[in-house]
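Input: one structure, supplied below.
Shown here: the complex without one of its protein chains, the others still in place.
Note that the chains are named A, B and C in the order they appear, and that numbering of residues resets to 1 at the start of each chain.
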Amino acid sequence: MGDQRDYTERSYGEIDVGLGQRPGIVVIDFQKGFTEEQYPLGGAPLIMRSLENTARLLDTARACGIPVANCYTAYQGGLDMPYWKITAVREQFRLGDPSIELDPRIHEPGYDVVVCKKGPSIFFQTGVVPYFIKEQVDTVIITGCTTSGCVRASSIDSFQWGFRTIVPEDCVGDHEEQPHRDNLRDISRRYVDLSSADDLIPYLEKISANRRAAV
Amino acid sequence: MGDQRDYTERSYGEIDVGLGQRPGIVVIDFQKGFTEEQYPLGGAPLIMRSLENTARLLDTARACGIPVANCYTAYQGGLDMPYWKITAVREQFRLGDPSIELDPRIHEPGYDVVVCKKGPSIFFQTGVVPYFIKEQVDTVIITGCTTSGCVRASSIDSFQWGFRTIVPEDCVGDHEEQPHRDNLRDISRRYVDLSSADDLIPYLEKISANRRAAV
Amino acid sequence: MGDQRDYTERSYGEIDVGLGQRPGIVVIDFQKGFTEEQYPLGGAPLIMRSLENTARLLDTARACGIPVANCYTAYQGGLDMPYWKITAVREQFRLGDPSIELDPRIHEPGYDVVVCKKGPSIFFQTGVVPYFIKEQVDTVIITGCTTSGCVRASSIDSFQWGFRTIVPEDCVGDHEEQPHRDNLRDISRRYVDLSSADDLIPYLEKISANRRAAV
Partner (left out) sequence: MGDQRDYTERSYGEIDVGLGQRPGIVVIDFQKGFTEEQYPLGGAPLIMRSLENTARLLDTARACGIPVANCYTAYQGGLDMPYWKITAVREQFRLGDPSIELDPRIHEPGYDVVVCKKGPSIFFQTGVVPYFIKEQVDTVIITGCTTSGCVRASSIDSFQWGFRTIVPEDCVGDHEEQPHRDNLRDISRRYVDLSSADDLIPYLEKISANRRAAV
């Protein structure tokens, strides 16, 4: 009944991406609408876990001078909004609403470049690609939520733009565990290497030490 | 332990996208490398099924004057290639290789706009958005393979660009059934309406009849 | 000494673009930094003239329900800024500075889609293309300043994205008259039709009447 070879037999996931020399970090949609329980999309356990791990990773990143791009999703109204099927996104993610404020645990004003995005991907029609070009970023570390939504979209775009793309599993989260896992499976077969906050922190420190030594 | 509301409780999938008045169709990567069993990525049953249904849908579409954008993935070499983890993509999808030729069952030379894409999404750095702008397309029907790869990426981009996005389930395929289903689940909660070739054929015919009546 | 055929002999400007059925208007950088004399870049006569004519054009456009995209240029700091050679842009166009506020004569809050742009083109990494796709715009009318800077860049992008592009000469302005004329010459040979506020106002009214009649 057709050709039943599975993903492994068809050579998916055989080649690692690898870490480069100039990492940058993107932080996806850790706005209060996702990180506070009072909101319809807020407070899922996997998301809260990823928030904590991302905060740790970012502390190191900023101490090391690594570029950080932070984003939230918000609209002026219906005109600048794509055809979302999610009532809470359509009704609540409006400019001026407190649900779109970045969670202070992952945002450092003055350090991070912050963009307001309209689509799922942090790279879609925002200033993040030009920012990373200016910083000569070659490796993008993806953090934030949700794994099966904006993290997936941002991972694809990071890959398409030519960056080495790394997803620390414990720095991305979702409302449910199954889609979280399914999406990590899909992207790690094709586009990204999986990692963790604990593995990436020493990498960032080493990069920073090397740069200091080179100067 | 945290906020356990699931996707439904959080209002995902509550609002339908709906069909517009000016559909366009994209056909993703039905190149021989995916549609012929001799190739490492070729001949999966779900992909062959989607090829047949897409061919039927396209016959109607072309008779009705609906815009069709067709694509294949191919590289000059390592320089213009992102960091693919799939050996078969890296080694075989090269300009000049027979595996990148479009399957004749879904391609009509002279009618389709054809683009060579480098990333997963047919919209990424290709001429498809300008083509659809010129045609005033408001609704994109996504066909091709694989559901968990380039179809997923193209669906996200279609949504981001502001198009109503429709995925006929039987016109998209994958190497395995589980990722096919998982990705239809993810995107139909957020970005797209699911449909089928049989449901879309009369829609295309009606659009075409309406236009003729208006002239 | 080589082939001396000039632009006309080489067939430039021979084919008109023509007006379509679904116009949209972009308004480029009529922020106070350009429209008030107190600022280093403010108050040039041609710019003040274009501001008045654009205000007239927009009054009609909004009464007719035509989409309007308005923009200003502003930066968080050096990180999100390209390599501008203009001191006043680098130092003054900062988020929070009064020079980046839109001139109230050309902005209607709640009606216009407003974007903060980082490059010369209003279409570059902003939400304007998706907005115009959603509105099925086929014809872009370019207004604002400066003709030899952001108007030129936006005209090229409008053309590249597949829109019919129209530049009303009296709705675009510059610091000096010579570059204003030179750039209208360059773009009208290649990409755009020139027009005027007086010619476009009845066109917008007619479009609007036709649409009402069709409903």
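Structure notes:
Just so we're on the same page, contacts are C-beta pairs under 8 Å (C-beta built on N, C-alpha and C of every residue); 3 or more make two chains touch, one makes a residue touch a chain.
What you see is a predicted model, and the numbers here were worked out from it, not measured in a lab.
Note that the undisplayed chain, when the full complex is considered, contacts A, B, C.
The missing chain, though absent from the display, is touched by one residue of B:60, B:92, B:126 or B:139; that residue is B:126. Touching residues on subunit A toward the chain that is not drawn are 22, 129-134, 136, 138, 160-163. By the touch rule set out above, subunit B reaches the unshown chain at residues 67, 76-77, 79-80, 82, 110, 113-114, 118-119, 125-127, 129-131, 134. Residues touching the missing chain, restricted to subunit C, are 1-7, 10-18, 37, 40-45, 48, 82-88, 90, 118-121, 124-125, 148-149, 152-153, 156-157, 159-165, 175-176, 179, 182-183, 185-186, 188-191 (touch as defined at the top).
The definition used in the following text is that only the chains that are shown with their structure count from here on.
The chain with its Cα centre farthest from the Cα centre of subunit B is C. Centres computed as Cα averages put subunit A at a distance of 25 Å from subunit B.
Subunit C has its Cα centroid 34 Å from the Cα centroid of subunit B.
In subunit A, the positions touching at least two other chains are 82, 118-119, 125.
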